[in-house]
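Below is the structure I would like to discuss, written out as structure tokens.
With one protein chain removed, the remaining protein chains of the complex are shown where they sit.
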Amino acid sequence: MSPTAIGLVMFASMLALMVIRVPIAAAMFIPGAIGYFALTGADPLLNLLKGSAVARLTVYELSVIPLFLLMGQFATQGGLSRDLFRAASAFIGHIRGGLAMAAIMSAAAFGAVCGSSVATSATITQVAYPEMKRHGYHGRLSTASLATGGALGILIPPSVPLVVYAILTEQNIAKLFAAAMIPGLLAMAGYIVVVALYCRVRPEFATPSQAQAWSERSRALVSIWPIVAIFLIVFGGIYGGIFSPTEGAAIGALLTFVAGALRRELGRKAMVTALVATAETTAMVFLIFLGADMMNTTLALTEMPARVADWVTALPVSPLVVVSAVLLLYVVLGCVMDELSMLLLTIPVIFPAVMSLDLWGLPPDLKAIWFGILVLMTVGIGLIAPPVGLNVYVVNNLAPDVPMVETYKGVFPFLAWDVLRVILLLFFPSISLYLIQVFF
Amino acid sequence: QEVVLKFHHIWPTAAMAPQKVIGPWCDKIAAESNNRMRCQLLPAMSGGGTPPQLVDRVKDGVDDLVVTLPGYTAGRFPKMEVFELPFMVSSAEQGAQASWDFYQKHAKDEFPGTKILATWVHDPGFVHTSSKPVNKLEDFRGLKMRAPTRQTNKLLGKLGATPVGMPVTGVADALSKGTIDGYVLPWEVIPAFKLHEMSKYHTETDPGHPALYTAGFIFAMNQAKYDSLPADLKKVIDNNSGAQLSRQIGKVWDESRPMARKLAVDRGNNFIQLSPAETDRWQKASASLNEEWVKDLERRNLPGKEMLKDAQDLLAKYKGEGNAKK
């Protein structure tokens, strides 16, 4: 078999294994390893594997992932995220749909310390869903806004998919984080508008709660100072040039731990919960890395990525059409795949092709960053889009009384804003690039 | 039938080494073998693994050809490390010639299972800083400096700086944020990471002295792969390796220096030329590294003193030849 044929068979086997519930890490690793064996033989494969686990697990830039996950868990178990939601709902709970808006705002605030959308959805659902239910919110509106808000976990930096993109494309992580800031806040603002419009069309979905006295409000506001302070230290440090993202994550994790412990909420049981939850997600993320590494190493050997890049750049259409097609591909893939596997599988193939296109006359480094944010936005769509939206799964798991179909019905207005935002960013790259000029 | 050699290396395709060394070498062996042998290039570590793993990968036959730095794997090639000692090498070309002879004489056993096609060092390394100039030895006090190798890490410590370890890809960012105050590097690598734009001061030691430091490179082939070639293809490889190739590659590194340096000049960066006397002080401050290296080898029951002498003699010999030509 020719290398290209081996590459194609490998790719097809991967998809077949995924369809029959083989965990994605193994569905990439096993065909990748067999493909490598077919191309080079048993000894090179076995010798390659001598170093592959160490190679992936000791990447310094990737060490931000466990640290940011740890930080998010300490914030959850230490009660910091619950306070966030209380503060937000004290101010806007009395508006129609206010609790849903508060959930979205606290998801954004939590997303500013946590890099994972799964963790963000789970955390905010745990604190906000019972409140929404108690106030008679319709199930569809509740779960849809929670699943959508959870996506802010990756849309607002820090963001695990952005870290992965930065590693794969050798871009500066801090710059990517800065570039994601405005689009992320735009996403949040839009989701709140969607909730407001939703409640105007279907007022019966949300009952406003009692307006709170200003004394209550200021007390709620004061209670969130620790998380605000931590956020300012971590982000001030990263963007102000005092420390690297890894160092910021380490400091953030330690500070949230201390804050939770001082409030006496992070006791022995909560501590165990935080640690094992971190362990679970960390391992899940890195196992996908290990699988994708094997697949990508073999793909490089088949020279398929280079061929695809040549083919794409030779297409007789305008560069913007190519980029739009790529994003559409991500939407389709995002329907059945999770965000990380998608990036790990496609970026090595697609990135060189996109970089060789002339897009708005952008220089290479800015083009790489802008495309990264576009991909991130599109990945965010995949998180809530049917039939396989990871966030929807997570939220429905924690809100079992709402049928999944209801949630999917509910997310459509939010998806409309997602698509609109991607189009805006496609035509106005400066939405993402503006802050880079400010910070760097 | 066609022989394909998997050529794995650390640089992105547009960098100097793939353009001026690796690409031309591959074209040459393809032409001289009538296209019966070609390279499959795997740039920028796209074949997987980490740069330090390249030496094992080529030994084990995962990759057929690699270009890498023995210094990535501290402690593994103690003999070849001699060319990374401070104030040894005066130019990449001379360093390349001396390191090839030294490898032939002393260090072949450091690379079992591997056929070394060439060895060389980079052009002289200098001190570059972002906001605080280094005019004299005392200015290193309190500076956080990024070091590329084990020996430069020790060197910076002896000079009084605080060495910080990080991959070269992180230097620009760390510099812009003040995580480090400066770094040591040869001119050749600086444009690739736009480091001249992040630096304000360049401190160059006296040109009459050997370079502050250099780091070594090897161009290696899997021995079994070489042995499996038919005699005529072996000959093509033989014709494109050894002393001649090493020297030629060293020359390429030397030649890339003025162009890279000019970028910093054109930007209006400040150049600090150390006097011979001040350079002497630096050399004295770091002289104990030679003894440490000798002791390190003696601990492994190797004749460190003789080897150091041999390396110095070889460098002197090629320096003499170079001067005679001028």
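By written order: A and B. Residues from 1 in each chain.
Methods note: a contact is a pair of C-beta atoms (placed from the backbone, for glycine too) under 8 Å apart; a residue touches a chain by one contact, two chains touch by 3 or more.
Operating definition for what follows: contacts and distances are computed from a predicted model.
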Listed names "Peptidase M16", "TRAP transporter small permease protein", "Dipeptide transport system substrate-binding protein" or "2-oxoisovalerate dehydrogenase subunit alpha", matching UniProt entry of the absent chain: "TRAP transporter small permease protein"
Visible chains in contact with the missing one: A, B
Candidates A:A26, A:L168 or A:L424 - the one touching the absent chain: A:A26
Chain not shown: contacting residue from A:T40, A:T169, A:S223 or A:T278: A:T278
Contact with the hidden chain (one of A:F243, A:Y330 or A:F351): A:F243
For chain A, the residues touching the chain missing from this view: 17-27, 29-30, 33, 46, 49-54, 57-60, 62-63, 66-67, 70, 242-243, 246-247, 249-251, 253-254, 257, 272-276, 278-284, 286-288, 290-291, 336-338, 341, 387-388, 390
Hidden partner interface residues of chain B, rising order: 52, 56, 73-76, 78, 142, 144, 147, 149-150, 153, 162-166, 179
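Note that only the chains that are shown with their structure count from here on.
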Distance from the mean Cα position of chain B to that of chain A, given in whole angstrom: 40
Chain A residues touching chain B - in the complex, by the definition given at the top: 40, 43-44, 47-48, 50-52, 54-55, 58, 60, 170, 172, 174, 241-244, 293-294, 296-297, 300-301, 303, 348, 440
List of chain B residues in touch with chain A within their complex: 6, 12, 40, 42, 44, 46-50, 53, 56-57, 60-62, 166-167, 169-170, 173-174, 176-179
